[in-house]
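Just below is one structure, and these are the notes that go with it.
What you see is part of a larger complex, with each chain still in position.
Labels A and B are assigned to the chains in the order they are written; within every chain, residues are numbered from 1.
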Amino acid sequence: MADATSIKDLPSLTGLHQRRNPLEENPFFHPSHGFYITPSDVVLSQVVYDLSDASQPHVAYHRAGPRREILYEPSSVKAAIVTCGGLCPGMNTVIRELVVGLWELYGVREIYGIPAGYRGFYSMEAVELNPKLVHNWHKKGGTVLATSRGGFDLCKIVDAIQQNGYNQVYIIGGDGTMRGAVKIFDEVSRRKLEVGITGIPKTVDNDVGIIDRSFGFQTAVEMAQEAISAAHVEAESAVNGIGLVKLMGRSTGHIALHATLSSRDVDCCLIPEMGFYLEGKGGLFEFLEQRLKDHGHAVLVVAEGAGQEMIPRTESQKQERDESGNLVFLDVGVWLKSALKEWWEREHPKELFTVKYIDPTYMIRAVPANATDNLYCTLLAHSSIHGVMAGYTGFVSGPINGNYAYIPLEEVAQTKNEVNTSDPKWAWVRSVTNQPDFETNFKG
Amino acid sequence: MADATSIKDLPSLTGLHQRRNPLEENPFFHPSHGFYITPSDVVLSQVVYDLSDASQPHVAYHRAGPRREILYEPSSVKAAIVTCGGLCPGMNTVIRELVVGLWELYGVREIYGIPAGYRGFYSMEAVELNPKLVHNWHKKGGTVLATSRGGFDLCKIVDAIQQNGYNQVYIIGGDGTMRGAVKIFDEVSRRKLEVGITGIPKTVDNDVGIIDRSFGFQTAVEMAQEAISAAHVEAESAVNGIGLVKLMGRSTGHIALHATLSSRDVDCCLIPEMGFYLEGKGGLFEFLEQRLKDHGHAVLVVAEGAGQEMIPRTESQKQERDESGNLVFLDVGVWLKSALKEWWEREHPKELFTVKYIDPTYMIRAVPANATDNLYCTLLAHSSIHGVMAGYTGFVSGPINGNYAYIPLEEVAQTKNEVNTSDPKWAWVRSVTNQPDFETNFKG
């Protein structure tokens, strides 16, 4: 096994001395045989094989968990926690567990919350955190630390880290935030600071690669059911009623896809990974017309990133670009609603027709994490702590095939998790919804 | 008591013979003393008096409930039920209970559902209903019969009633629908048809007068809490965050008002009954600026009918009128969101600011009724049945000061229930939210 497997290496701090894990002296834990994780404990990145193909290599990641030897003297730790970007269920649970875990497992006593995202490092006062303060945070949506987009000023941030003496930095945020974390890690290394940097990917869209799924995602799928049910009721209670739900997912359709598979009320699910077209044979209108004819109503779920290239742009929208230089997103739900109305008005001017459009975005992302995600956030935070205490840096924790592992931060920042439309799961969606395979239709 | 009290008379069918209530022969009910309601049983319309004012008259309505003598031979009843207008929690419960009550209490066996609103009378086939079919309907949102707006063609509808031999018609709908019901009642009377017509007011906005409240309203207030909570989380998690929630209420602010009083997360509640202004001393912007300064965030609830006269209209919007000839409604939430952004950009161009706007309308009105409303819908349906069986027509059932009564349909169709901003309850809202009294501000 061993020689055929390549293991993803992790950066580690170098200037600190090894010492015994304080759990070792904790009369309470009695770490049993097998409790500590060693560097030879790995998680395979791939579990599905085609045995007829001999050429497949093994890749493995270091398993997450407590190490017998750590690199920090707990009383010298000064940890900073920051949350960046949009809201996602579970952020407060992650913060809470970082605080409780550092405090109770390792005896760390200096833990600071950076308010309002990256800019908080250099423009606001940090908040001292302790278990009593964060006691009920996991029952609240949003982030008590507050968050914001942008504000990434590398130099000012690393200056602030240095000046405040933070030697552990926990960064919770999306892909842009993770790319920022890589830069912070690089700059911290360049300055030869003994600061452990770890990223905790936060993306309700579930668009981060390598890990099984991101926290808050299951809660989002659960909450999306309410919107789909409401759209279904509206559609069913009308004559030729269409219920249209826009769900989160700028570049990936995971929420839309999972919400569709979890519900049974959806007739068609449109995602960014799959092209579609409205008019003509095999198009969406033809499909909906058939559904209305058969059932009298239809429910449509669309991920916010779907069909962007089809939405007509005004001149100013053609110029407007976001911080990353991409064209700004247009509202696919509003566009689709009006396209549907125009189509029907044109084709069936005398027949009743209703489109009810629901955009539940802020009602989904602002709720507290459900039980599944709360548990996930807890294990995630504890994994991160164990890794940082052991001296790893520039890494991310996360579940791989159900087991928590450590992954180089840079790798996570570069990988995207898209829906694989040639996967059986996608075929299943189509079989569940009987929805058209627009791409094949078009080619055909 | 008796002589000082004026009683609201009810129309009654005239061509039928009195007979004993079949409950009388039902071995099961054993109607006890006081079970039957007599014409001298009344409900006072007013319970709050200023005793220093001697001039106040008593007005009373006939109490709802079973009568010892009824006018229909159950086996000759052919009842029609129709739902019109938008969705409202509890519609299916009302339908279900009409069916179950007619069937089980009175032994009626011919009960028909008219699909898709008024137009269903003359353009679609009615659905035969029975207790088994409707068994679980009260657990579903919307209306299984389907509904639509418009389609009111008086002549065709009364022709259809006549041709199909319906002699009881239960009409569930909003104020427009009730005005239609008055016309149907008049036309049916003109044609001397022995058809009992009853209206069941359905308005999630609670804007119908005389009765204590309309069905579905409590459920809507309950559901609105989710949206307000989400807006609160979004606002709290941002720097200078505003959460903006638009709630139903075209001409009245009851949902907004009650949702605000039930929540404690709302800083300001804007309703159609109260003017407000944005700029200048005592205006909304000044108020919000102070709140952001004090708390870092604010939550705003706005009823859809508030501020309509302030929203700039395009030339075409100045022409566009709805079926009743009124100017079309513009989206106060979208307008307010952009007005807020412009204001901040102008006043504080360098400071962070976020407005998160939530429009939960379809997620509120499409849910099943909660327990409170389910019970209400049940008693409402049974009241209606007893009244119709007893020969009343052109009436509405509803709770007055907590007791079910019969009210002339015409009176209900003409009365509007607006929030009385000089009422202590309104003062309470202002005390709860500490929100500005824009009108006094302006005058002052």
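Everything that follows uses one rule, which is that contacts are C-beta pairs under 8 Å (C-beta built on N, C-alpha and C of every residue); 3 or more make two chains touch, one makes a residue touch a chain.
As the structure is a prediction and not an experimental result, all values here were calculated from the model.
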- Message: Out of the whole homomeric complex, 2 chains are present here; how many copies are there altogether?
- Response: 4
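Simple rule for what comes next: only the chains that are shown with their structure count from here on.
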- Quick one: subunit A and subunit B, Cα centre-to-centre, how many Å? 42
- Which residues of subunit B touch subunit A in their complex? 87, 115-116, 140-144, 146-148, 226-227, 229-231, 233-234, 236-239, 296, 352, 356-360, 362-363, 366-367
